[in-house]
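A single protein chain has been omitted; all remaining protein chains appear in their positions.
And now, chain A:
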């Protein structure tokens, strides 16, 4: 790209669409972080032993001793008679609620088997709501692999909550996406300093703090995978603030600026509030950028964060993305990101064997991929960053920008440290 051409990024880049074996989680996986975020919620997957095993494996074999999630495992007799399956499910829920009186929100989560046998969880949810509401709110959504990819589970979950949110006519700002509490607090503090009031978060930490929504609500996404939630909020009359996602100094500044503009915050105020954290973020990123600059980057599709993160790694850390894969490309949400992303190969969906062939030919300096691929690629001589850490680590906003860059520089620094050791 010559220096005097205005960058149009990847807005018009043709997308390589592939269909084959996918090496990604299903939407159930989102439960791992959602149940920590919503402290009075229980997630009941209606599925098979495979679903239970997935949750357990993705959670690192029981790192949480007292989980607020479980699986109602379908057995042969449930498949034989659906009417009985509904009854069985209600019985299991009754037992669960009586044993765990702390539960205020219960999510019935559909899975591949429950979708295939067309078990209607909305009917069950309705009946249970009639019985246990309003002290317990029962929702249902699908986290099945035949419909959702990894982080889409969070989207389905939040979208399911939107119709039940209380109505308000107040001017409010709703920040959407499950963030670690520390990040949520930082975000709120920045917005408050700019004089923005009536800020709420979806999901809230407790059911009693659930946000209200209405025609005077503006909302902004913190995660790039929340398309259905955005639509659901728009159906409630809320207006979306369009912005890149708050990763890195630039992403965070653009995100905050979009909010500030819509709220009529004075430029001086904006600068005063953001100057110090911006400088800190730049400084923290710079330390890692030394390791990352000029290195090629290959991203396998995983968490749907790939495009914003490639943008961050390219523009703030000087990396050279050679392929950016994403499970699915939602242009409506991704437009501001694509405009910023330097020219690269974009791929959507996956045929993992073909993608591995391309990867082997390109020999990138750093590969971002899921847990199933990381060690095999590492053993084949590639430095890898396993992508699941990106959804389990606080990475949003200014104070985490350095940590985010660090997640990518660490594998490279580690390789350098271990040079000479037997690999």
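We adopt the following convention: a contact is a pair of C-beta atoms (placed from the backbone, for glycine too) under 8 Å apart; a residue touches a chain by one contact, two chains touch by 3 or more; residues count from 1.
What we mean here is this: contacts and distances are computed from a predicted model.
K.L.:
Which protein name, taken from UniProt, belongs to the chain you can't see among "Nucleoside ABC transporter membrane protein", "Light-independent protochlorophyllide reductase subunit B", "Peptide/nickel transport system ATP-binding protein" or "NADH-quinone oxidoreductase subunit D"?
P.N.:
The record for the missing subunit names the protein "Light-independent protochlorophyllide reductase subunit B".
K.L.:
Which one touches the absent chain: A:75, A:181 or A:271?
P.N.:
Candidates A:75, A:181 or A:271; residue touching the omitted chain: A:75.
K.L.:
Based on the whole complex, identify which of A:9, A:145, A:308 or A:321 touches the chain you can't see.
P.N.:
A:145
K.L.:
Pick from A:67, A:180, A:342 or A:394: which residue touches the chain that isn't shown?
P.N.:
A:67
K.L.:
In the whole complex, what residues of chain A lie against the chain that is missing from view?
P.N.:
On the chain A side, contact with the omitted chain comes from 20-29, 44, 46, 48-50, 52-54, 56-58, 60-62, 65, 67, 69-76, 78-79, 85, 88-89, 91-92, 95-96, 112-113, 115-117, 144-147, 149, 353, 370-376, 378-380.
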